[in-house]
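The complex appears here without one of its protein chains, the remainder shown in place.
Entry: subunit A
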Amino acid sequence: MFFRVGKTKQRRQKQDVKSIETSVSTKLAENVEALNQRFASSPDLIIKELQNSSGQKAALVYLENLVDKTAINDQILRPLMIENTAFDPASIPIHKTSTTRAMDQIESSIFIGKSVLLVDGQPWAIIFNTQGWPQRSIKEPQIESTLKGGHQGLVETVGLNIALIRRYLPHRELMLTKTLVGERSQTTVFLLYLRDICQPELVKELENRIDRIKIDALINAGELEEYLEDHWFTVFPQFMQTERPDTIVSQLLQGRIVLIVDNSPVALVGPMNFTSFFQNVDDYSLRWILASFLRFMRFFAFLIAISLPAFYIATISFNYEILPIDLMISIGMSRERVPFPPLLEAFIMEVTIEMIREAGVRLPSPIGQTIGVVGGIVIGQAAVQAGIVSNVMVIVVALTAISSYIIPNYDMASAIRLIRFPLMIIASMFGMVGIAIGMMILSIHIVTTTSLGYPYGSPIAPIRLPDWKDTWYRLPLWKMDKRPISADPRQSMRQGHSRKSGKN
């Protein structure tokens, strides 16, 4: 079996070598014939035959819907056909042109929306940058909406995304490295970093990892993450996926690397650590006391979201001594009607709420609201009245769900929602001891995880006290003259010392 795979690989390489050799012929008819063969089943290929006043023939080749038709009509066809301009790249008013002799380059150029002018009697072709494809306008990011931050989100076109970032950082140290990923899709991936802040080894490591990717097509940035990450067996995201240019810029300034993938409205940021998923752009535009409160609340919500159902199960299966007597009686009364053991009861409710959530995500918003109402009534009222779950369980589930949505990052929130299931099982088996063991395993896991070789548990483990200023709480910005050391920036000072306040 292994032998066969090796053979096909060899054959493919041979084909590649052969195709590189084909070059543009001097006869226009031959070239058009060759292109027709290459684009055998592409009815959207347009071959526009031209002839200038001196009788010289030419053909303009492009894919109908990938080009900017105004540019084709006004900037290319008009000069050539009406004003009788020469078939020469210098005399055609297109902002970027090039020439080539290779048939393959012509083919790939056509595929990405460029138009190619083949001239009879010439062994080269002119390529015009006339790309223009259906494009979405810039919208507010959907899963990372903010109150005070910018309301522009990334779009599917990589060039536009880079423009959005450059607007925030017009600086020469912002480096962009372009690579192509995907044998068929040839997707452009841009690697962005600030040269004077980011560690060069880190950039090299990431470039190497990208080079090692051998896939057919890259459709989304999320796919790239799985090929680049250090650990495959974990629920925690090791890269941050964001669609906010301001988040990207703030991460760049901390010495992190950003990957922007063409056709994908999210960017990857790495290396990340666990606690940075609890930060939000809004934190920095709120009063620092309020932002600190929000930070505390998020960590508290994290604990609730992973352990509250487990705590409930452990309490009513093993350790009811810890419940106040009045609460115990009311839980006992509502539990009495439930025919299932606590674990099953909790699972029914937790799975139901996950299903409602997932159903809501996929549905268009008018129907999505219906799901919310139906789910709320079914779970909140009918299930309790029918004696399938207890009242307290509904409160536990609702609290857990709300807590998990307080986490600002979607991937981290999903991870947290998943962690509670193993904790629930272990709590139903061993009670409080089980929860303690589960928490220990979780801590060990976070501490041993790395992201691009950097410790994921930083700044908690390893302890990096200076970074705590922006972890558990957020101190005033003038206290944070230095960049966080979690991402190991080369340049530690931001820009000198800031004054304490605007006075003096």
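Operating definition for what follows: a contact is a pair of C-beta atoms (placed from the backbone, for glycine too) under 8 Å apart; a residue touches a chain by one contact, two chains touch by 3 or more; residues count from 1.
In this section, contacts and distances are computed from a predicted model.
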Missing chain, UniProt name, options "Chaperone modulatory protein CbpM", "Molybdopterin dinucleotide binding domain-containing protein", "Ger(X)C family germination protein" or "Porin": which is it? "Ger(X)C family germination protein"
Give the residue, chosen from A:Ile47, A:Ile219, A:Met328 or A:Ala359, that touches the chain omitted from the document. A:Met328
The one residue from A:Phe39, A:Phe318 or A:Phe421 touching the chain left out of view is A:Phe318
Only one of A:Pro245, A:Pro271 or A:Pro342 touches the unshown chain, namely A:Pro342
List the subunit A residues touching the unshown chain? 316-318, 320-321, 325-326, 328-329, 331-333, 335-338, 341-342, 428-431, 433-434
